[in-house]
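Only a portion of the chains appears, each positioned as in the full assembly.
Labels run A, B and C following the written order; every chain starts at residue 1.
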Amino acid sequence: MFYHIKELQYNAKPSQPDPVYAKKLQEILGGQYGEMSVMMQYLFQGWNCRAEGKYRDMILDIGTEEMAHVEMIATMIAQLLDGAPAGDQDQAAQDPAVEAVLGGMNPQHAIVSGLGAQPNDSAGYPWTARYTIASGNLLADFRANLNAESQGRLQVCRLYEMTTDPSVRDMLSFLIARDTMHQNQWMAAIEELEQTQGSVVPSTFNPQFEKQEVSYSFMNYSEGEDSRTGRWASGQTMDGQGHFEYIQNPESMGQKPSLNPAPSYIHGTPPVEMRKMQTTRDQIDPRMQI
Amino acid sequence: MFYHIKELQYNAKPSQPDPVYAKKLQEILGGQYGEMSVMMQYLFQGWNCRAEGKYRDMILDIGTEEMAHVEMIATMIAQLLDGAPAGDQDQAAQDPAVEAVLGGMNPQHAIVSGLGAQPNDSAGYPWTARYTIASGNLLADFRANLNAESQGRLQVCRLYEMTTDPSVRDMLSFLIARDTMHQNQWMAAIEELEQTQGSVVPSTFNPQFEKQEVSYSFMNYSEGEDSRTGRWASGQTMDGQGHFEYIQNPESMGQKPSLNPAPSYIHGTPPVEMRKMQTTRDQIDPRMQI
Amino acid sequence: MFYHIKELQYNAKPSQPDPVYAKKLQEILGGQYGEMSVMMQYLFQGWNCRAEGKYRDMILDIGTEEMAHVEMIATMIAQLLDGAPAGDQDQAAQDPAVEAVLGGMNPQHAIVSGLGAQPNDSAGYPWTARYTIASGNLLADFRANLNAESQGRLQVCRLYEMTTDPSVRDMLSFLIARDTMHQNQWMAAIEELEQTQGSVVPSTFNPQFEKQEVSYSFMNYSEGEDSRTGRWASGQTMDGQGHFEYIQNPESMGQKPSLNPAPSYIHGTPPVEMRKMQTTRDQIDPRMQI
């Protein structure tokens, strides 16, 4: 259950409207690595959590914080849209500043949401639940979370460079700092899990049932061997269970596939002999129908 | 540029058809963490790569391998669909085995793809390019890759448990082994990058421009403090630049938001005083229109 | 900003697992009129609200409650999935009860979410932000809300009929009651707004600028006049500004459209005379290219 506090977690008030920037800022609201994604991802991971209580609590704490981030950015966007110009393009063409705004705005910010934030990304594409990763395996999911906070902080930093409004930058500097924490947080949780269960997900699958002869081989599927010079191509493997091997010319280990013809009720391409017979339609034997 | 080899990377031939399992196996072909996703993800990361040559080469090597995995699973699915029954449900209800197949099959495997594999997941949802992560920052993207290989191996292991067909399990054991390698590979590449550039993405954003006082604070947004007992709540931070701090009762640091009314051409909810005047439509002053 | 309370708003614990019902229950979690939709809809309406404070507060109160509903249903689904069977269909075909479960389950509940709830509907389709209606005009949006609570209560009632588990029915009886309240709540808010601003949205558009001669005409676009017998075809209009009129045979009031040929750089279908000349490719005059 949740309670709402009217104050924002941090200030979200621009120095002046900027409808074009509002469109860009949508990326970290409703984009794949926006705040809606981490909010829903952490909430679902928390609600589905079947592990020790401290994980559920930690995950829901951060999920609840992300809701406050969604709120801040939505509030910021609504204010950046204040006073967006209406009017037609002819008039705009006479005033380059108005024109720049009209050309760069997302028209749905006026037509659909009436100068409000939308749960969409900067290309106007709606947020989708496929962005929400929750597998029931915490080590896998914490890696998803570390990725999300890495992509997210990267995008906020890029948006920081795209504005000079000090108030917008102030809010972004807060979000960047929280993403620093959240990257550290997931790295810490990952280290804790890896130390007890190993680093390959899932750790509970019996290695005897995997094809162990190819478990540590780098396969070079191109001419040239630039890829041989990385850490991934030699030395002990990261799980401590083997050594990297570099396969210069990986060979096929499988069959040349050949599929059976489809049964007649599928009406696939008929075999050659049969096709020959069918140049006039009435020659088809009704009995081949089921 | 690419060349195609007719033989598969590894054997992909079931012991017998199983159209219901074919539906489930679609998850690792066209699902969010199926082989199409890693194939496209690595290819786009490679083509967009602006870093040293060994990274581009390594990424494209593995991307090229994933194409062979897509091919294997597609081939397997087509054969699992061999001889899927047609016929109506009435007849099926008399034969429980046929009924089980008809009820559990994806009807599109017959109607749409004619007993062929589809680029969809096990719920019939089509693969979408939003599954492809490529940000231009390799450390961020390698974390996405490690996550993808973790989620992917987890799903293949679950599918391994859902069949007893030894030939299907043989193919899955190969994929599981390759996912072991690929998790190790991305862990190795991540370690290499972190050692030179630090672990917080992006490392090039000036920390003086982030709100450093909240960069290492865990905020407890719930009653109870179970979340205090993890590695993320105390000790040195993972980036080596600070110490985790636990905030028991995080307070608001922001304003209580209040938005301006929208301009008249937006036709939002009119302010109270104005609304009072509008109980009959002809009382509206035409001049309020622009 | 938000705080999380560990206890649920109401009990959400089934008497026994039922993975097939878990799939159906997803509809009111991640479906178009599930709890995620009303939660996001109310939160965005509240955050974007430019009207009096009491509206923002009321909308966010109910948005915060809906988050608790999402949490309850997610928790219920995870428990309904407890002990879902794995194993292959051959074995299942020997035990009708197991088979019924395997055939009716969503395979992603095992493969993808590991017996956890998903942000998807009962057909496995992911929740999308296009379900979130927030226009900046409260009367329009409250009608969206009344619709959402009507569709939502209807679906919960249907799901109530599809189970006999008393604990599941107990949770649903709570949700049904809250939907009763929420329908009443939006009806009350709508009445309040209509009394001051009139019932046609938006009320601020000058009626002199609409084509008033067709503002109250029912147009009968079919043979037969069954549609004449309803309240919508005669008597005073609901906005109190006119009378319904029934047009038996509505005539066209517009032109027969005819479009200009496209400019040459569009490479649309060439005009007839030009096509005649182009039977061999080298006859094309290079100058027609820009």
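Of note:
In this section, a residue touches a chain if its C-beta (ideal position, glycine included) is under 8 Å from a C-beta of that chain, and two chains touch if they have at least 3 such contacts.
Predicted, not measured: the structure shown is a model, and the values here were computed from it.
A single sequence accounts for all chains of the complex, and while 3 copies are shown, the assembly in the file contains 6.
In this text, only the chains that are shown with their structure count from here on.
Annotation: the chain B:chain C pair of sequence copies touches via predominantly different residues, less than half of the used numbers being shared. For this pair, chain B with chain C, the centres built from the Cα atoms lie 25 Å apart.
Averaging Cα coordinates per chain places chain A and chain B 6 Å apart.
Residue positions 32, 154, 221-222, 224, 252, 254, 257, 259-260, 262, 266-268 of chain B are each in touch with at least two other chains.
Put simply, chain B touches chain A in their complex at residues 5-13, 32, 53-58, 60-62, 64-65, 68, 72, 75, 78-79, 82-83, 86-87, 110, 114-115, 128, 130-131, 133, 135, 137, 139-140, 143-144, 146-147, 150-151, 153-154, 157, 160, 169, 173-174, 176-178, 180-181, 183-189, 191-192, 199-202, 205, 209-222, 224-227, 229-232, 237-239, 244, 250, 252-257, 259-260, 262-263, 265-268, 290. The residues of chain C lying in touch with chain A in their complex are 1-9, 30, 36, 40, 43-44, 47-48, 50, 57, 60-61, 63-64, 67-68, 70-71, 74-75, 78, 112-120, 126-130, 132, 134-137. Put simply, chain C touches chain B in their complex at residues 1-6, 47-53, 55, 86-93, 96, 99, 102-104, 106-108, 110-112, 114, 120, 123-126, 136-139, 193, 195-198, 200, 202-209, 239-241.
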